[in-house]
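Removed: one protein chain of the complex. Kept in place: all other protein chains.
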Amino acid sequence: MPKDGGIGASSKRREDVRFLTGTGNYTEDININGQAHVFFLRSDVAHGTITSIDTSTAADMPGVVQIFTGADFEAVGGVPCGWQVTDKHGDPMQEPRHPVLAHGKVRHVGEPIAAVVAETLAQARDAAEAIEVDIAELPAVVNMRDALKDGAPKVHDDLTGNLCYDWGFVEENKEAVDQAFRDAAHVTKLELINNRLVANPMEPRVAVGDYARGTGDHTLYTTSQNPHVIRLLMGAFVLGIPEHKLRVVAPDVGGGFGTKIFHYQEEAFVTFAAKACNRAVKWTSSRSEAFMSDAHGRDHVSTIELALDKDNNFTALRTDTYANMGAYLSTFAPSVPTWLHGTLMAGNYKTPLIYVNVKAVFTNTVPVDAYRGAGRPEATYQLERVVDKAARELGVDPIALRRQNFITEFPYATPVAVEYDTGDYVATMDKLEEIGDFGGFEARRAESAKNGKLRGLGVNCYIEACGIAPSNLVGQLGARAGLFESATVRVNATGGLVVMTGSHSHGQGHETSFAQVVAEMIGIDESMIEIVHGDTANTPMGMGTYGSRSIAVGGSAMVRATEKIINKAKKIASHLLEASESDIELKDGAFSVAGTDKSVAWGDVTLAAYVPHNYPLEDIEPGLEETAFYDPSNFTYPSGAYSCEVEVDPETGKVSIERFCAADDFGNIINPMIVTGQVHGGLAQGIGQALLENCVYDDNGQLLSASYMDYAMPRADDLPFYDVDHSCQTPCTHNPLGVKGCGEAGAIGSPPAVVNAVVDALQRGGKDVTHIDMPLTPSRVWAAMQ
Amino acid sequence: MYNFDVETPTSIADAVKALGREEAQPLGGGQTLIPTLKQRLASPSVLVSLTGIAEMKGVCMTDDGQLAIGGATPHAVVAREAARHYPGLADLASHIGDPAVRNRGTIGGSLANNDPSACYPAAALGSGATIITDKREIAADDYFQGMFATALDEGEIVTEVRFPVPEVSHYQKFVQPASRFALVGVFVARFGDGVRVAVTGASNDGVFRWTEAETALSSNFAADAVNGLALSGADMISDLHGSGDYRAHLVGVMTKRAVAAAR
């Protein structure tokens, strides 16, 4: 029987009611009395020297309040980078200054040059067009390999070149890896591109700055996944505002997918300008603006080689990756191709020797940073494509080759520095074979062939590292922040609870699933629990939501705080029941004395805490409110096996997804409905990357895919119903809920399944095709077949 | 958008008068024009909305057996009301844009804009339609003059389009995956006196007639009749969604499929 509440129940989402009735409260819905609007004049060239900016005509335009340029921000800090990577020689990465508004030079199309604050957005835009900017255009560098050539245009004149860092991992293993390749019976090599993507949450970014002159208090309303991180980065590093005078609110946020983690110039601008103009200032991004100002994702060019012995055991893996940073370092950009990518290269396999090299490169493009999966999709794609190619070269079954090399004993220390606590890769593959009905594939292929279509089946595995992360570990790896999470549990006198979490929900359903956990722990109805998030004024310092960390880290903090509540409540109950504390049991919302029929209800205990007439005041304080900070001791390691069946139209090259199956191991699950929905969304984004989405620049650094007219977002008719299963569960061993996280799995596991399937279809159809770079658009597939 | 005045005439005569104002521009359903204005790529001082003009709306058969569609008729209405008269055309209309776009976008607006990837130009040229304006009648063969270029004068309004109804017809669209406009669209229509084949989405010169295919199909209306015929990729649009060669290839494939599906 499915549960109808608590952990494991598919409780309906409470947040849905406001979203379904048009009564959500998104940042764009916030309007402050007297607010002005800002429009950013953005560079239309990729690289150039600003020789002059004349704002005099614009300043006299109707409605203009004030115009700002880079010179106005010389005294404040640049937008900081939150992670410092050390290169293979032990030296720190090159780190350019990232100004709020361009000063001296522009380095990518879309970089803000000037900002007009006016009464209305239309007036601000009208005036921005009247600003006269002279830019001496410089040659742009877009291609990463070109950027590293001698004499290439330098994105930053004060750096030694366009190389941000050259990272080797694990450097000490390099020689042994090379030797293993010399000794190999077979080597499979693959060059591939992990295509640049634009995250495209449906809500474009918005920021509203407000300032109270009487108190000196700043408030920023922003579309963020992590308001506390924004408060810290912007307050401490950019504007010099102490955190107690700066409140950051991220209300309902319409999707994030990584690109709303980062601190952006526009947030700093509206906060700064609200004080300068002494009125609230609002910025609303258009979708066109989003394409050239939201951090992009992926954009790796890799060469991967897999060495096998004569029995087809994997003996070594070697990869070389160029990772595009764009023109500046976005908040977590340096960590994505390194610690979120190199550490995942073992995948599900017991390959003993691995060496990963990553060259991070500056180019005249929008900064690149984490996008759903962040580094782990890039690792999985390389690995699962090269394993598939090896199987085809060796003439062995791709599933059998994987099974032969699976890690089967846990905990397992990989040669790339991480230790998997639990997993069962055989079980997820077994489950996949069951739900995918691979036995029926030949019949389905024959049916497709009758209709003139080539059918293919692609399979892959994935492992991810979620629940980021132990603070002391990431500190050693270069993180400039801790990665704990926090929760305050406030019990009201009449028994209801408010949980204030440092996590942030922007579609993941925390308001429902977090309440399920507390309801289960206390044994009360979910409706007695309210989840509050998103406002630094009423939540404890938290690090926010990304990296599938909310339930594993934020949920664990909430469990710890709730445990403290229960412990204190038991003390109160023992007093009320005149029994020893050690005899008190909590079940179904009541405290009882073990072995007796004496009990006191939850509400009586909470009332006593706030009306402490009969209360052990000499031993404990009144009130019932506890805070906990949780810092994980390891990452969590969700894993799974995915399959995709495609049909390829040999006349047009069009690929259609006929079937997609996912067998995941997320450890314990709080709300199966929500988990399934998270997988669905990840799958759509991964399939989108594999078939549709591509962010393209021309050689001059002009963005060609600058709107939905040219950037193909997956639509309902591009996608099938998915078969998703998460019945394989190996609970995480080191967090109290045994949970692993599920937000990114779909996006990590699905691209190789799609590409493997298309290659399979073409090869079965007699085409000599071993690889096609994503996205597998009709024109690319058709060209590959010619 | 730059600001502009909006006029909402209820007769063609009033619309013509309003379009006499300085820098006035007609506004059909606005499904292309309004996004263009948002990008500030045009700056009319007056927009004259045509969607409130009753005499420019509707679908009917004329006495000489042509299908007449008012210039301000939305795609959704054409999809519904032309279905029993001219199923190939109705089917084309039912696949333009998306449902909400079809409720606003009009045939006159589409033909006046002549987007090189739009569907209606293929139908008009492929049917040998007559474009009727507030001033004159223009044969489709004379009307389309390259990307976004037509025979219309400044301020001239497409009030009606008359389609000869073929024996059988079909439109095959291969969509550009992002915009969902035609990467290549081919309209094939068989009349008693021959076959017309019009291609949209493919050419740098906008919609065009594939005369070689017309000749081949006129003597043998079968998909195989176009085997061996090929267009040059050099004349085709080449962009991030497909090369000229790919588009040229697709024209052949879509033509054959349109013939096979023609009803």
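Annotations
When the chains are written out, they are named A and B in that same order, and each has its own residue count from 1.
Everything that follows uses one rule, which is that a contact is a pair of C-beta atoms (placed from the backbone, for glycine too) under 8 Å apart; a residue touches a chain by one contact, two chains touch by 3 or more.
We take it that contacts and distances are computed from a predicted model.
Note on the omitted subunit: UniProt lists it as "(2Fe-2S)-binding protein", one of the names in "Regulator of SigK", "(2Fe-2S)-binding protein", "Cytochrome c-type biogenesis protein CcmF" or "Branched-chain amino acid ABC transporter permease". Of A:Ala370, A:Val724 or A:Leu776, it is A:Val724 that touches the chain left out of the display. Annotation for chain A: contacts to the undisplayed chain at residues 10, 12-13, 15-24, 26, 28-29, 122, 200-204, 252-255, 257, 286-288, 506-509, 672-674, 676-677, 680-685, 707-709, 713-717, 719, 721-724, 746. Residues of chain B that touch the chain left out of view are 1-6, 8, 27, 30-31, 34-35, 37-39, 47, 49, 51, 76, 97-101, 103-104, 179-180.
One rule holds in what follows: only the chains that are shown with their structure count from here on.
For this pair, chain A with chain B, the centres built from the Cα atoms lie 43 Å apart. If you check the complex, the residues on chain B that touch chain A are 1-3, 38-40, 174, 177-180, 239-243, 246, 249-250, 253.
The residues of chain A lying in touch with chain B in their complex are 122, 125-126, 129, 286, 288, 651-652, 654, 692, 694, 696, 704-705, 708-713, 715, 718, 777-779, 782-783.
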